[in-house]
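Missing here is one protein chain; the remaining ones are kept as they sit in the complex.
Right after this comes subunit A.
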Amino acid sequence: MPETLLEVNHLKKYFPITKGLLNRTVGQVKAVDDISIRLQPGETFGLVGESGSGKSTVGRTILRLTEKTAGEVKFKGVDIHTLPPEELRGLRPKMQLIFQDPYSSLNPRVRVGDAIGEALLDHGLCSRSDVRDLVLETLESCGLSSYHIDRFPHEFSGGQRQRIGIARALILNPELIIADEPVSALDVSIQAQIINLFSKLQQSRGLTYLFISHDLSVVEHLCTTIGVMYLGSMVETASRDELFRHPLHPYTKALLSAVPIPIPKLKRERIVLKGDIPSPANPPSGCKFHTRCPFAEEVCRSQVPVFRDAGGGHFVACHLV
């Protein structure tokens, strides 16, 4: 068993709701409420959920881009959230983030080559004279050409910009990449190219991914283990095949059945959920999903289900399983 690369234990992130002149705290948004994740090297963990489920906040809190409320995040055994800033900075190149929107994550006035090489120089990982060669090499492994190095972001298409975003992360030689909806803004044909780039880079560099997405078909393609989030909590975690073949939680089942499949006149059973995702500032009592669950019983309204192993490492939080 290789060493665990990332271990997230009971992570919580609450945002205060303030009101009035004195900014009194009148409530809390439990964006991330007791999440645990384990990532082995070379693995791809897919975090799925709808908007507002807290999946992006998990990614940001793991990297300590926002401070946690409770819990711990260990990267190769080191607790990121208790490290002094200087040491954390030394660790940063090993954990990189790729964002959804390739349009707003690049400075329009900085040449692409400089944007990619910037972090290397900042962290003192490379001398000024060697940067250009490294940038060229990284551009190439991300499917861009050497003549792109002196161009500005506006000269690139969405797919190419996402390649630049990947190159920026990759040049630091990271071990963990957290990718937050990296293909959601892209067209189907470009999306396929970027998905394949992710797979290729993982094979050639032994990368570990935490892949955050709302698109179950993309997650099935890329990820080895998948966690489903609902209103800040993990409702189900299992290996890819297990989750897609034998989903246990009603929410996972509903999500899977809601994804349109490109086969016309296909008859399948669909669980249509009623209503919207409730506000995380005021989540339902008991099981947070009970307000939309077609199978909800009395116990679901009053008691919080325990997140437990339903057999063979398939974890689920549901009273009815």
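Some notes on this structure:
Here is the rule we use: a contact is a pair of C-beta atoms (placed from the backbone, for glycine too) under 8 Å apart; a residue touches a chain by one contact, two chains touch by 3 or more; residues count from 1.
Note that in this section contacts and distances are computed from a predicted model.
Missing chain, UniProt protein name: "ABC transporter ATP-binding protein", from among "ABC transporter ATP-binding protein", "phosphoenolpyruvate--glycerone phosphotransferase", "Cytochrome c oxidase subunit 1" or "DEAD/DEAH box helicase".
Set against the missing chain, the residues A:Asp34, A:Asp114 or A:Glu220 yield one that touches it, A:Glu220. When the full complex is taken into account, the listed residue touching the unshown chain is A:Gly159, out of A:Pro93, A:Gly113, A:Gly159 or A:Gly286.
Remark: the omitted chain is touched by one listed residue; of A:Leu65, A:Val259, A:Ala281 or A:Val321 this is A:Val259.
Panel shows subunit A; residues 50-51, 157-160, 187-193, 195-196, 199, 214, 216-218, 220-221, 240, 244-245, 254-266, 270, 272-273, 276-277 of it touch the chain omitted from the view.
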